[in-house]
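Let me begin by presenting the structure, written as structure tokens, before commenting on it.
One protein chain is absent from this view; the other protein chains keep their places.
Every chain is named by a letter (A, B and C) in the order it is written, and numbering of its residues begins at 1.
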Amino acid sequence: MSDHVSDTERPRLGVGMVGHSFMGAAHSQAWRTAPHFFDLPMRTEMTTVAGRRLATGQAAADRLGWLGADPTWQSLVARDDVDLVDICTPGNTHAEIAIAALEAGKHVLCEKPLANSVAEAELMVAAADKAAAHGVMAMVGFTYRRVPAVQLARQLVAQGRIGTVRHVRAQYLQDWLADEDTPLSWRLDRSQAGSGALGDIGAHIIDLTQFITGEAIVGVSGLLETFVTERPVAQEFSGLSGVAGTERGPVSVDDAAAFLARFSSGAMGVFEATRFAGGRKNAIRVEINGSLGSLAFDFEDMNVLNFFDATEPAAVAGFRRIVVTEAEHPYIAHWWPAGHGLGYEHAFTHQVVDLVGAIAGGTPPAPSFRDGLAVQKVLDAVERSASDGAWREP
Amino acid sequence: MSDHVSDTERPRLGVGMVGHSFMGAAHSQAWRTAPHFFDLPMRTEMTTVAGRRLATGQAAADRLGWLGADPTWQSLVARDDVDLVDICTPGNTHAEIAIAALEAGKHVLCEKPLANSVAEAELMVAAADKAAAHGVMAMVGFTYRRVPAVQLARQLVAQGRIGTVRHVRAQYLQDWLADEDTPLSWRLDRSQAGSGALGDIGAHIIDLTQFITGEAIVGVSGLLETFVTERPVAQEFSGLSGVAGTERGPVSVDDAAAFLARFSSGAMGVFEATRFAGGRKNAIRVEINGSLGSLAFDFEDMNVLNFFDATEPAAVAGFRRIVVTEAEHPYIAHWWPAGHGLGYEHAFTHQVVDLVGAIAGGTPPAPSFRDGLAVQKVLDAVERSASDGAWREP
Amino acid sequence: MSDHVSDTERPRLGVGMVGHSFMGAAHSQAWRTAPHFFDLPMRTEMTTVAGRRLATGQAAADRLGWLGADPTWQSLVARDDVDLVDICTPGNTHAEIAIAALEAGKHVLCEKPLANSVAEAELMVAAADKAAAHGVMAMVGFTYRRVPAVQLARQLVAQGRIGTVRHVRAQYLQDWLADEDTPLSWRLDRSQAGSGALGDIGAHIIDLTQFITGEAIVGVSGLLETFVTERPVAQEFSGLSGVAGTERGPVSVDDAAAFLARFSSGAMGVFEATRFAGGRKNAIRVEINGSLGSLAFDFEDMNVLNFFDATEPAAVAGFRRIVVTEAEHPYIAHWWPAGHGLGYEHAFTHQVVDLVGAIAGGTPPAPSFRDGLAVQKVLDAVERSASDGAWREP
Partner (left out) sequence: MSDHVSDTERPRLGVGMVGHSFMGAAHSQAWRTAPHFFDLPMRTEMTTVAGRRLATGQAAADRLGWLGADPTWQSLVARDDVDLVDICTPGNTHAEIAIAALEAGKHVLCEKPLANSVAEAELMVAAADKAAAHGVMAMVGFTYRRVPAVQLARQLVAQGRIGTVRHVRAQYLQDWLADEDTPLSWRLDRSQAGSGALGDIGAHIIDLTQFITGEAIVGVSGLLETFVTERPVAQEFSGLSGVAGTERGPVSVDDAAAFLARFSSGAMGVFEATRFAGGRKNAIRVEINGSLGSLAFDFEDMNVLNFFDATEPAAVAGFRRIVVTEAEHPYIAHWWPAGHGLGYEHAFTHQVVDLVGAIAGGTPPAPSFRDGLAVQKVLDAVERSASDGAWREP
């Protein structure tokens, strides 16, 4: 760890966060942690937090490490001491908050999926473009890009180590809805979440594969399914899902999504996202086969990237299990010695580091709102395709 | 090993095999081996072999353990001492040979895919039905069903251990065509092979998943691709593929196939078959998620079945890595002690054992020609879907 | 997350940390993080830090999140606002600092190994016993005990799920010294580190296996080796090891250690610790076989515990890959949803949580200094055995 610039020399960056549930906890840990492991070029301050359930707002502020709380996101956005708005709310609120914040000249970090519709996402991109002209930055939170093994995958593709991409297969498998008595939550409500497995977790593998390959999905054939159409209404929220009551209500989103895809280069894609894969907890599996090699990643073994180099002599070729914890690997020099693996939340810290770096450097951060819109268009194409059975273009 | 019935008490079963390349070698090893590990109810005799390239016929007979050779498949079928015809030739010849053999009153074991078209397969089923009336049996060689771990998977589904099936994901990944200079062979010629990865290896995962789940595929959306459209013409054949010459010729089949599927129960299916997955040699991966549990199999670890039992307490639930080599497991009591795993060819021996048992017992063997036709219809539906982009029914 | 007690109601716990290198960074992250994920019964304050290299002390204080810095550990221990001293220095300083702190009435958390000799460790235990009479707590930092998968392993053994323990095999494999040009550091200097791989990493697997089994090692036969006896002198320290200069100096500790062991119950143990296992980065592997089942853990897959239940029917028995990220698992309810795995540093946070709980509850924390002494005696017995080739008792 090198000496870092003293606090007084670095410009201050006041952060306000909207939402304080699962994503809020992850983002807070990132804002708290980043300055202690990385030499941030700005002096970040965790200024304020706002949330829908005001009663718990102040407690959340203390608990999550924010200096104060705001009664509404509107008041938070209006504050002079907030330079960046970090949006951790359900998708139906993203557009309104993000556009207001950008118009108020605040940088924005917005959780994924960018919005609940292409139309909303397009408005957000327009707002981001306008803001960019004044040096205001906007970024969407496809956090898994910042797992070191994923960054390494991108580097290897960019270096040509796997040649021309021919196959992309990606799965995001969870099982928390496999039990038919898991209660309802906002994630199962179309009006709040936009879609189900498709937008919540399918969005991640769309972004991940476009990021790693550097290519765009140009056509899809989709299939959506809701296996359990009614569930208990949650009485009390706690974490991801609530505690079940006796009443039952409708599930208005997909439980699972699958689609075939064509990438811009002609590569074939096969995608699947589900919360019904018993025994798979958060298995984000991406495998890419190119003309010179292959890459395979599974988030259940998140500190590992498997790499097959087809240019090796056949007698000694094989998938290399790269433990991505060396100082030579992305982000790692700031953490622990080799083999002392990172966890889920570290990617959020890397997100903060990269975003603050982009703001300080005046360079647009990635993934941009435009990247988020690209994902949104794929989600939309999958839904359109699933509804009529025809191939659709994003 | 119990004492077995003396040879004179058991009826004789004369076998004639057509084709003596890769599949011929595997079938021969099965016919040679089965009587030494299993108590066959018939006295099998490896009577004769026939092949397209007569010059090597006799050598192949000696090498592969057959008593003699026939100049043509026709002469083989005509022999009185041949009771069963084992067809190991390319798909374009299956219908003609199988129908002739059945009409001659010979039992038939026919390699997969059953035929190169639905029309041919239907003629074969008609011939098999007619022959069945006279106690003549017909079976198609979807050998992977007889890997012990696959049999165990079927048993667990049939016992209700995974509940209602919701997801089927299956991949058959090879990489022997990833190199653009791998030469042409009959497997890349549509007139002989019918299709490419789709029929050669995709057929296996269609049959495997229908077998394990006990359900039928009722709709598909398919995608086919030929990445390398011209390859060197092989000068000399040796094993799977030939030795390249300087001339180049067209590849007339798909290099890779992917399709979404609906099963009869409503389960979602995602399939992919390719010979371009660098580093994957013969990875047949099948994962099935049900309401009560999951199963996962990968032929690269063929003696293992992974089983997740969702009825276990969450604190101790997890995929069990069942090493399918116990005496309690299918076929295993006839082989080695626990942990002394089987290889690729053992499933062919099991196929012989089951077929001979069916013939001796007068019970129709499975998979039947009708099962083979069912696969053929799915292959056909995938091709139709891939050509116009619409969902198709088999 | 439940509401937590307000700050004013909870007693304050002022913490002073000595040492600010690798372990200092890990402990600091734990002190910073624990209050945000767990309802600590005391209001912890990161009061002050002290280190050997004063110049960097203040920078380290800021960087690591401490309110201030002390010029010496003595001044830190003398402060009234320090209630707990957290010792993160090399082993040769542990006894002096810990005893002084305990005598000053401060609780102590001391990094492992407890000391560099049995004699020192015994003095520390005596000081801890004396302090305990006045409600002052002492704990040694065998952090890996607090990986959730390890806690689950302990629970399963305690519940009798694996029956009588027969075999313990444990390896701690690293490779950072495999390169002969890796420079010297205090960890290779006997006067500071006490021993090499034996005390640094072997100590962990001794403690882990005694903890999980609930048994003591009662006899050992040891073997030590130094493969590379001279290395470059480091010019500048950075992380675990320094940057090499041209001068070379002696390695005065073991590079690798192995020993056979007997446990109190009669179980056999096989241990190995090395920094020369190329490709193994921080592989802490523990496998325990009992009369009713087995457990296997590998830190390279730290969120997983493998459990074999021999009471299952043979047809479905197999090692279960338990992904230890369920709310039902130790510590996990405070973190993320299932499958969102933890990393290396989380065990340090759990250590802080447990220690603060013990102090607030007035119950002695584990592992105690006596547990640390028990490990020290095994280390000593291994060294004695290695020097004369005879079995030795700890």
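What we mean here is this: a residue touches a chain if its C-beta (ideal position, glycine included) is under 8 Å from a C-beta of that chain, and two chains touch if they have at least 3 such contacts.
In this text the structure is predicted, and so the values were computed from the model without any measurement.
Trainee: Touching the left-out chain: which of C:Arg10, C:Arg43 or C:Arg166?
Mentor: Residue touching the absent chain, from the options given: C:Arg166.
Trainee: Considering the whole complex, which of C:Pro148, C:Pro232 or C:Gly293 touches the chain not shown?
Mentor: C:Gly293
Trainee: List every residue of chain A that touches the chain not included in the displayed model.
Mentor: 152, 156, 304-307, 313-323, 326-329
Trainee: If the missing chain were put back, which residues of chain C would it touch?
Mentor: Looking at chain C, the ones touching the missing chain are residues 162, 166-167, 169, 171, 175, 178-180, 221-223, 225, 227, 256, 258-260, 262, 266, 268, 270, 272, 274, 276-280, 287, 289-294, 308, 310, 317-319, 389-391.
Trainee: Against the chain that's been left off, what residues of chain B make contact? List them.
Mentor: So the residues of chain B touching the unseen chain are 1, 3-4, 7, 22, 25-26, 28-29, 32-33, 36-37, 56, 59, 62-65, 174-176, 238-240, 280-283, 299-302, 323, 325, 327, 333, 336-346.
Heads up, the rule we're going with is that only the chains that are shown with their structure count from here on.
Trainee: Report, in degrees rounded to the nearest 5, the angle of the rotation taking chain B onto chain C when the C-alpha atoms are fitted.
Mentor: Rounded to 5 degrees, the superposing rotation is 180 degrees.
Trainee: Suppose you list every residue number at the chain A-chain C interface; are over half of them used by both chains (same) or under half (different)?
Mentor: Same-residue interface.
Trainee: How many Å are there between the centre of chain A and the centre of chain B, using C-alpha atoms for each centre?
Mentor: Each chain reduced to its C-alpha mean, chain A and chain B end up 42 Å apart.
Trainee: Suppose each chain is reduced to the average of its Cα coordinates; what separation in Å results between chain B and chain C?
Mentor: Measuring from centre to centre gives 54 Å for this pair.
Trainee: Centroid from C-alpha atoms only, then distance chain A to chain C, rounded to Å. What do you get?
Mentor: Their C-alpha centroids are separated by 34 Å.
Trainee: Please output the residue numbers of chain B that touch at least 2 other chains, ranges allowed.
Mentor: 317-319
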